[in-house]
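Only a single protein chain was left out; the remaining protein chains are all shown in position.
Which chain is which? They are A, B and C, in the order written, and residues in each are numbered from 1.
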Amino acid sequence: VKPVDVDLNADLGESFGRWTLGDDAAMLAVITSANVACGFHAGDPSTLRSVCAQAAERGVVIGAQVGYADLVGFGRRFVDVAPQDLTNDVLYQIGGLEALARAAGARVSYVKPHGALYNAVVAAVARYDATLPVLGLPGSALLRLAAESGLRTVTEAFADRAYTPDGRLVSRREPGAVLHDAEEIADRSVRLAAAGEVVAVDGTVVKVTARSICVHGDTPGAVTIARAVRDALERAGVPVRSFAARG
Amino acid sequence: VKPVDVDLNADLGESFGRWTLGDDAAMLAVITSANVACGFHAGDPSTLRSVCAQAAERGVVIGAQVGYADLVGFGRRFVDVAPQDLTNDVLYQIGGLEALARAAGARVSYVKPHGALYNAVVAAVARYDATLPVLGLPGSALLRLAAESGLRTVTEAFADRAYTPDGRLVSRREPGAVLHDAEEIADRSVRLAAAGEVVAVDGTVVKVTARSICVHGDTPGAVTIARAVRDALERAGVPVRSFAARG
Amino acid sequence: VKPVDVDLNADLGESFGRWTLGDDAAMLAVITSANVACGFHAGDPSTLRSVCAQAAERGVVIGAQVGYADLVGFGRRFVDVAPQDLTNDVLYQIGGLEALARAAGARVSYVKPHGALYNAVVAAVARYDATLPVLGLPGSALLRLAAESGLRTVTEAFADRAYTPDGRLVSRREPGAVLHDAEEIADRSVRLAAAGEVVAVDGTVVKVTARSICVHGDTPGAVTIARAVRDALERAGVPVRSFAARG
Partner (left out) sequence: VKPVDVDLNADLGESFGRWTLGDDAAMLAVITSANVACGFHAGDPSTLRSVCAQAAERGVVIGAQVGYADLVGFGRRFVDVAPQDLTNDVLYQIGGLEALARAAGARVSYVKPHGALYNAVVAAVARYDATLPVLGLPGSALLRLAAESGLRTVTEAFADRAYTPDGRLVSRREPGAVLHDAEEIADRSVRLAAAGEVVAVDGTVVKVTARSICVHGDTPGAVTIARAVRDALERAGVPVRSFAARG
């Protein structure tokens, strides 16, 4: 099978003021797409501008990772925001990041929701710039909604997450949901990219379509793992390139 | 003397969640430029979107009123933010408002700083879109800085504020700094627009150049006063039009 | 039937910085218990201190109205906070208000949750001071939980809310859920206090036990309605007194 292009994405820009999270500079040397936080769940404007500038310099494509306005909860807690309010929160975040990206000589080239913001994200992207692709899990409600609204969708897989036999992510509350061995994660990445498949927790081989592979930027060893994934992909002859044109 | 055009501007979009401030809809029927808050000192995204939509419908030009990230202080307290952080805060705010304005079919057409944000505003506007005019007091540090950076500057005057004999605003901490009589304020507006002069607190007649007259939107009687000003200007044959082209 | 004491409570301290909500001073002349916001969903420290000082002067008992950390949502949106985090948020709020109440010569004498914070409130009150009574709807999950934890519970009714035939509040999303006629609300209050009953939306007479009647402080006409309720109760010979001893 001739491998198709694959993209490596990670969540960056998640520091906030005095609090540092992840090693953004090191990650940017490895990934091809950066999901940059937008200030509501993480990321202050100076952090965002700095990440955008470094991404621009590295040729890494910038996406807006929009989230709930919940700093202390890091956007991980469901908040029952009225749909129109959420759409407006998402618009504001995309615009805020776009201004900082522009000042850094770059553009926001796609949108990736943080948490369960799907409806609001789709409504906001459709109004903001309907050419921005939306990045998400294959078969997800998000991508289905985005496609129904005429937006371009891009699938992603997680190299360091366990999969169920039906191709879903094992919940983070389950033991073994997250893999930590760099070599194993790298091997899985190559199989995902080259063959479009992953071995599930029960040993089943599952088909998973993914144009982009997500690696984590905020865990110990994140950079080492990301580097191992990229190296393995390149050794296997998989072109590692962003799915998005840079703005 | 043939009167030149004059613009009426007011601070709008200053409600926040459950808290309402001013009657934005009524003000938009009177003014020609809206200084819309950008979420840091006032204004949540849904409020901003609604104001932008109403402004677009009314043909009122939208400006970004950027401020300190200090909701509880309403942006009125000096915060010793590092210059580059402030520039990034300002960029983020302009972009956030722009996205909401776009979704409402409008654009951000100028920038007006709230508080003493001058340097940061000028640096951010120069990076964001150097064709956006900056609105401020004639002779102010803001307009001087903006001009030095090659930005277009627009002067404004306050119809309801007392002036010193040297053409400055009397401090709000002084008694009599703010006028409340609609008829008096309307008369001053006409003299400002038609003759470019205002009577200072000591009776001196001072020359004050102003392409835009600021009226307040968040005080009791705000709409009545704004309406009186506009009516008087129109009766006097002064064309009331925004200084900015709509985006 | 000899009327028992009745208490009048209202939500106060809900202003925030530049944003004013309700007329706290006027409400304090009418009510006997003030549910004072604690800074997470509304109320900045200076507002809270001022309300506590005025309550102390008026002999009005102070309760802590704890809420979600969601200013822009005014605490009205469900947030999926982990139970132990919510308990800690509630503890922090009670303590913050208590310090301001103490500085004003008063104390926090009871707790009333804002929104659906029941479990967290009960856990926090049990740890903070198990003698503080908890105020809520008769038959509510909150009061049941509080009683099960050995806390003192106090029932309340809403004079200006429509009731279902089974004694529950009609949802705010239904038309007619909130009454606006001061005389009608006053009459209902007297019947609630003196006879322990209310006329439901279908005309049924429902038994409702309430030691405290809640009146609203943040709506137009709030003070007029609160005054009408108190006057009617006093004319009917119902002693209007707080259920809580002042701290």
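The definition used in the following text is that a residue touches a chain if its C-beta (ideal position, glycine included) is under 8 Å from a C-beta of that chain, and two chains touch if they have at least 3 such contacts.
Everything numeric in this text was worked out from a predicted model, so none of it was measured.
From the options A:Leu71, A:Ala126 or A:Ala236, the residue with contact to the unseen chain in the full assembly is A:Leu71. From the options C:Asp70, C:Glu98 or C:Asp218, the residue with contact to the chain not on display is C:Glu98.
Note that of B:Asp24, B:Asp44, B:Asp70 or B:Asp218, the residue touching the chain absent from this view is B:Asp70.
Even with one chain removed from view, chain B keeps its contact list with that chain: residues 69-70, 72-73, 77-82. Across the interface with the omitted chain, chain C contributes residues 39, 44-46, 48-49, 84-85, 88-89, 91-100, 102-103, 124, 127-128. The missing chain lies against chain A, touching residues 14-21, 42, 44, 71-74, 76.
Throughout what follows, only the chains that are shown with their structure count from here on.
Per-chain Cα centroids separate chain B from chain C by 41 Å. The set of chain A residues that touch two or more partner chains is empty.
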